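Yeah, one chain of the complex is gone here, protein chain that is, but the others are all in their spots.
Chain naming follows the written order as A, B and C, and within any one chain the residues start at number 1.
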Amino acid sequence: MSTQIQEQETEEQADEQPGEAVPAQQQRRMEQKREQAAEDDRQREAVESSLDGQETRTLKVFRYDPEVEGKKDPRFDEFVVPYRKGMTVLDALMWARDTYDSSLTFRHSCRQAICGSDALFINGSQRLGCKTQLSELSNPVRVEPLPHQEVVKDLVVDMQHFYDQMDAVEPFFKEEDVPDGLEEQRQSRENREKVKMSTRCIWCGACMSSCNIAAGDNEYLGPAAINKAYRFAMDEREGEALKQERLNILEQENGVWRCQTQFSCTNVCPKDIPLTEHIQELKREAVKNNLKFW
Amino acid sequence: MSQSYDRGLVEDFGRWRDFSAGMWAWVFHKFTGWVLIGYLFTHIAVLSTAIPAAGGTGGIYTTTLQGLEELVIVRILEVGLLAVAVFHILNGVRLLFVDLGVGLTAQDKSFYASLVLTGAIVVASVPTFLTGAF
Amino acid sequence: MADHYSSFSRHSTGWLLQRLTAVFLIGVLAFHFMLLHFVNHAYEITFMGTQARMQEPGYLLTMVAFLVTAAFHGINGVYNALVNQGLEGTQRVVVKYGLAIAGVLLVAQGIRVAMAMTGTTIL
């Protein structure tokens, strides 16, 4: 779409003071935004008062932005949102963003607990925003980014460490010796059942965030990565030698032994994966495995 | 993990309120474990009075121990020690079961059970422990 | 796989020993408490009584084993707890040997005490 007039303006400006163009613009923008702020508040009051008489919920949302004056020091903002039956925390956040403050930042996509984007710290527990009904929570609802992870902005945390831990367990099927052509590998129903729960992980990071050990020790693989390794180690389609390789990874210093069976990972996992059970089973596998050579 | 600012400042509630059973069990087990090992060191130190006593009639040893036992505070600490030890044992047993993969789904209940049992045992032994202390 | 034949090179050893010592400790610790607080009362302890018990070789051995396992269990537990909190590098090495030495001293002193209790002084 054409916005030529505006474009020319900026180009001229840039020509006049090439060096300072950016700061000048930024200043101008900041000024405008400040002026706007007062107006925004009025607007906000208007919206809030229009909710009078309706059932509402209050969100207390963590705000932080390293770049924006006033958000550099983290704070909590309150948003009043209209409530309807079936409303989730994510719905409420989206409503607040679209109505009050479009800079409210959080990850979300599927809205159905499958993409793993919106693990948040809601009323003191790690949960998926989209899978948490407001009706289950006490009001006001406190929404924070996942603990023990670096906050990028508002509710967005840096997931890189989580991904690195996942990658550390070689999270891929390694069996090379597969049948030719259209022949599939055979797998018993029981074996599929055994790995079933472990394959449901959506990489949301809730478990890792809830684990005090993972918080204290950055090197600990963490429940999700161990569960991922479990998924392959227990899959009979990968041969014994590969299982051995996987156990070798898990048995390291920062592998399964770090787990202190706190169970918080299992408690928060939105896909109900019995994480502690899987970790414990791997510990026993590792011990058995070593006793064999004794 | 490092944080570019202190998140604690903006958190108007302590996280501990939100701890679940498994986390409390972990915290208590840790605490009791440390108390026990600490006690083991002091215990051996106190008992060391047995060495000079070995030659004679054991006067120093007996007086030290009985002297300590006369102090109310020591008696109370002893009850505390019992509580700590009993909890550590019971929860230790719970953890051993968890390690064996038994009763994982009841882990929170078994933790509460350890707490309750600890309480009961401690209360039951108070008379024995405090006999003659006052 | 081929390059390890002994479980001692593995981190599973510490974990397993922690559990095994725990199992042993359940029994002895309970026994210890019963004996010294309920059967014999702590406030009535005298050197004589102690000596009488300690001169029983079975009891002496049990107590020494109690000491060794408890020391291992406790010190290994503390070390693990520290490592779990992210103790790294030199600090970790220092702590590791510090704790090991403390443990050895504890056990040594404990054995001296135990022997003294039987009536024989060593060192």
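In this section, a residue touches a chain if its C-beta (ideal position, glycine included) is under 8 Å from a C-beta of that chain, and two chains touch if they have at least 3 such contacts.
In the analysis below, contacts and distances are computed from a predicted model.
Missing chain, UniProt protein name: "succinate dehydrogenase", from among "succinate dehydrogenase", "Acetyl-CoA decarbonylase/synthase complex subunit alpha", "Branched-chain amino acid ABC transporter permease" or "Molybdate/tungstate import ATP-binding protein WtpC". Interchain touches from the omitted chain, evaluated on the whole complex, reach A. Contact with the chain not shown here comes from a single listed residue; of A:Ser49, A:Ser135 or A:Gln244, that residue is A:Ser135. One of A:Arg44, A:Arg111 or A:Lys243 touches the chain omitted from the figure, and that residue is A:Arg111.
Residues of chain A in contact with the chain left out of this view: 1-4, 6-7, 10, 25-26, 28-30, 32-33, 36, 65-68, 84-88, 91, 97-98, 102-103, 105-117, 130-131, 133, 135, 152-154, 156, 159, 163, 167, 170-175, 178-179, 181-189, 192, 195-196, 199-200, 202-203, 232, 235, 237-238.
Note that in this section only the chains that are shown with their structure count from here on.
Between the Cα centres of chain A and chain B there is a gap of 38 Å. Per-chain CA centroids place chain B at a distance of 16 Å from chain C.
Of all residues in chain B, those that touch two or more other chains are 95, 99.
Multi-chain contact residues of chain A (touching two or more other chains): 218, 260, 283.
Within the complex formed with chain B, the residues of chain C that make contact are 19, 22-23, 25-26, 29-30, 33, 37-38, 41-43, 45-48, 50-51, 67, 70-71, 74-75, 77-78, 81, 102, 106, 109-110, 112-113, 116-117, 119-121. Looking at the complex, you find that chain A touches chain B at residues 62, 64, 66, 73-76, 123-125, 142, 144, 147-151, 161, 212, 215, 218, 260-264, 266-267, 274, 276-277, 280-281, 283-284.
On the side of chain A, the complex with chain C involves touching residues 213, 216-220, 241, 244, 248, 251-253, 255, 257-258, 260, 283, 286-287, 290-291, 293-294.
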